[in-house]
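One structure is given below, encoded as structure tokens.
For subunit A:
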Amino acid sequence: MMHRKVVLRVVSKFLIPPILVFALYVQFHGDFGPGGGFQAGVIFGAAFILYAILFGVETVKKVLPPWVTRLLLVVGVLTYGLCGVAGLLLGGNYLDYNVLAHDPLHGQHYGILIVEAGVGITVAAAMITIFNVFAGQTGED
Partner candidate 1 sequence: MTPAEATAAAAAAGDLMILAILIPVIGAFAVLALGRWENARDAASLVTAICLFYVVTQFYPIVAAGGRPDVVLLDMVPGLPIRLTLEPLGMIFAGIASFLWILTTLYAIGYMRGHHEENQTRFFFFFAIAIASAIGVAMAGNMLTLFVFYEVLSVSTFPLVAHHGSEEAKRSGRVYLGILLSTSIGFLLFGMIWTWEIAGTLDFVPGGILEPEMLQGSMTAILLALYAFGIGKAALMPFHRWLPAAMVAPTPVSALLHAVAVVKAGVFSVLKVVVYIFGIDLVAVAQGTDFLLYVAAFTILAASLVAMRQNNLKLRLAYSTVSQLSYIVLGAMLANEMAATGSAMHIAMHAFAKITLFFCAGAIIVFAHKTDISDMKGLGRKMPVTFFCFFLASMSLIGLPPFGGMWSKWYLSLGAADADKMIFGAVLMLSSLLNIAYLMPVVLYGFFGKPETKADDGHHDADDKDGHGDDHHHAPPSHPLLRHLSFGRAGVADASVMCLLPIVLTSTGCILLFFYADKLRNFISPVFGG
Partner candidate 2 sequence: MLIMGVMAIAIARIRDLFAVSMLSGIFSLTAAAAYVVLDAVDVAFTEAAVGAGISTVLMLGTLALTTRQEKVTGGKSKGTAAFFVVAVTGAVLIYGTFDMPRYGDPIAPIHHHVAPRYLEKSFGEVGMPNVVTSVLASYRSFDTLGEVFVIFTAATGVLAILGRAGRRRREDEIADETVTARSDDASPDKDKETAS
């Protein structure tokens, strides 16, 4: 049904992997430059959305079935939350990263890394979920 958009499809096929890489870059570069879990998640999600726009939602669902996105949604949120709990169990307050490693600075680093990962996963999963739901509404009128 999208035969005439061959160019678009080919271009995007080439584009999507770099976008994903870029997303990962943004994810882990957040400590130094602008970026972080949230932006990365959005970009990551955007890649899939782009894919879905061009190749159809069903194709995306084959790659990333709904239960996976749902699972990721929860995993992301819980990663963040449980990282805080870890701080709590290790003798600090909730979300205290200093206690995560022997050196507080390292602890902070780990903490932020984990937390950002959680944010990234959640946001990407959320974006994909929301889009999928909207896209799955077709045929109503």
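Brief remarks follow.
Definition applied: a residue touches a chain if its C-beta (ideal position, glycine included) is under 8 Å from a C-beta of that chain, and two chains touch if they have at least 3 such contacts; residues count from 1.
If you want to know what made the cut, all candidates are chains of the complex that A comes from, given by their letters.
None of the values given here were measured: they were computed from a predicted structure.
Put simply, of 1 or 2, the chain that touches subunit A in this complex is 2. Considering their complex, residues 26, 30-39, 42-43, 45-46, 49, 73, 76-77, 80-81, 84, 94-95, 97, 104-105, 108-109, 111-112, 115-116, 118-119, 122-123, 125-127, 129-131, 133-141 of subunit A touch candidate 2.
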